[in-house]
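What follows is a short report on a single structure.
As you look at this complex, bear in mind that one protein chain is not there, while each of the others sits in place.
Entry: chain A
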Amino acid sequence: MEAIATRPAVSCCRRAAFTGVRHKSTAARTRRALKIPPHPSFLNSSSSTSPTDHTTTDQIIYNPPSSAASVFHTPFKFLPKSDPRRRANLASELLAASTTIQYPSSSSSSSTTPSTSTQPQSDAASSSSAEANPFPSIEGAPRYRARHHLTKADIEEMRRLRAADPATNTVQALSARFQCSKLFVMMCCQAPPERKEQVRAELERARDRWGPRRAAARDERRARMGMLFNGEL
């Protein structure tokens, strides 16, 4: 961006307000004005700091950026035991945690030399995988992991509670009480039909309050999700 600010043509025009109008009569000035140095991220940063040191770095900048990997390329983990590609890559798999992608251990170390980057990765392989991964998870941890701790009596109790007072003992309340997932609660018991009708009526009332724009936006969102699942997006 600083290259654009220090264009010779811009300063030229500003001066021209005092001394007279200077037209771009030839193409030379335009060509010179449009000659912008590349963005610093495109330049080799290590060579600019120390011009005498001409070490080759294995850093590649993809411009345009790479697209998503083809689904016909099977990840290492998905290769069956008998596959020769798995046998060929098994040695490197044992050394590093993953042969498919070698990630740097910290997100800021994008320009580290290979000698320094291998050291933290071998450390990361020995430590637990969840801590080692530098990328943040976007899904919250499941609230209740399946522990298979509920007995038949517990399930009977859950059903009784749900049938007795479905408004208080909602799926969420039952899942918090019995320390199990909501899906498991829904697998165990069902709301009585009048409660279902009540919930449906509430939803209907809320839907009636929507204006045309909100309704259309929701419809579009649903359609977009459907297209995504059909592979059209």
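FYI, a contact is a pair of C-beta atoms (placed from the backbone, for glycine too) under 8 Å apart; a residue touches a chain by one contact, two chains touch by 3 or more; residues count from 1.
We take it that contacts and distances are computed from a predicted model.
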* Structure fact -> Answer for the undisplayed chain, UniProt naming, from "Bardet-Biedl syndrome 7 protein", "Cyclin N-terminal domain containing 2", "E3 ubiquitin-protein ligase CHFR" or "Large ribosomal subunit protein mL44", is "Large ribosomal subunit protein mL44"
* Asked: Of A:91, A:138 or A:153, which one is in contact with the hidden chain?
  -> A:138
* To do: With the missing chain put back, which residues of chain A would touch it? List them for me.
  => 68-69, 71-80, 82-83, 97-98, 100-101, 103, 124-125, 129-130, 132-133, 135-139, 224-225, 228-231, 233
